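A single protein chain has been omitted from the complex, and every remaining protein chain is retained in its original position.
When the chains are written out, they are named A, B and C in that same order, and each has its own residue count from 1.
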Amino acid sequence: MATEGVTGEIVKPHGPHGYSHDKESHLKRLRRIEGQLRGLQRMVEEDVYCIDILTQVSASTKGLQSFALQLLEEHLRHCVAAAAVGGGPEIDEKVAEATAAIARLLRT
Amino acid sequence: MATEGVTGEIVKPHGPHGYSHDKESHLKRLRRIEGQLRGLQRMVEEDVYCIDILTQVSASTKGLQSFALQLLEEHLRHCVAAAAVGGGPEIDEKVAEATAAIARLLRT
Amino acid sequence: MATEGVTGEIVKPHGPHGYSHDKESHLKRLRRIEGQLRGLQRMVEEDVYCIDILTQVSASTKGLQSFALQLLEEHLRHCVAAAAVGGGPEIDEKVAEATAAIARLLRT
Partner (left out) sequence: MATEGVTGEIVKPHGPHGYSHDKESHLKRLRRIEGQLRGLQRMVEEDVYCIDILTQVSASTKGLQSFALQLLEEHLRHCVAAAAVGGGPEIDEKVAEATAAIARLLRT
């Protein structure tokens, strides 16, 4: 359950969360995408053909999307499921949060 | 016009291309997204709440998408327009390439 | 729980489901999008400018996406939550199904 932090901002519970058991593979994927971002910078510096740069952008976006889907699956399986089992109003907050996150992913 | 490289691979013309005149702003944007990828790794290491990580993923994907749209606009304005003015079959290749790149962006 | 139908195909449980309580508003939205599809056909028949047709396509796609998000929210709140409360392996099937559906939505 979210609580209020010292400065009044909403402090969401630090984990471990559903994804924590698979941290190393998530970090590995993010490091690879970080490397692709450096690659994109080299392509721009070296005046590589626009279409080849756009192809790399799609590969990086796809990597980010796969990471997001894995995190979402873990979130549904752990955080949302736990809120359902716990009963009470928290399930509504969790479902609304997850749906809003999915909507943001759909818009990009 | 694409030509064959020494080892037979298709060597697309190195620029400068349409985006070259605005390189510094493209590089600045890519460096910022690269920084966001490092931020995502810290969030995973620190067991930050899943939804907050997904929000950051959407911000990074949106940044990549804006970069792609700018590059695409420059590509249409320079490379595709030049092929049209040049006449001959190159315009078909350029349009097919651009449409395929847009399709890839739509699928991610 | 999914069961096998007479001809061996997987027969998923007919509802009512999470969305059933709001059927009329879902049907109203789908009828409007259906009308937009007829509008698109008229635009093509009347040789309307390409960009104006593409603008209408985005509006219709957005309508479909909003419908999908609402259905997804209801599915998480009812079907997935019920599977979590029920305990046992069904939650894994429900989460995997929902994630696969989200992945398909992201790819279009």
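Brief remarks on what is shown
Keep in mind that, in the parts below, a residue touches a chain if its C-beta (ideal position, glycine included) is under 8 Å from a C-beta of that chain, and two chains touch if they have at least 3 such contacts.
For clarity, every value in this text was computed on a predicted model and none was experimentally measured.
Within the entire complex, the positions of subunit B that touch the omitted partner chain are 65, 69, 72-73, 76-77, 80-82, 84-85, 91-92, 95-96, 98-99, 102-103, 105-106.
Residue positions on subunit C in contact with the hidden chain: 12-20, 23, 26-27, 30-31, 33-34, 37-38, 40-41, 44-55, 57-58, 60-62, 64-65, 67-68, 71-72, 74-75, 79, 97-98, 101, 104-105, 107-108, in rising order.
Methods note: only the chains that are shown with their structure count from here on.
Subunit B and subunit C have CA centres that are 31 Å apart. Measuring from the averaged C-alpha position of subunit A to that of subunit B gives a distance of 21 Å. Listed for subunit C are residues 106, each touching two or more other chains.
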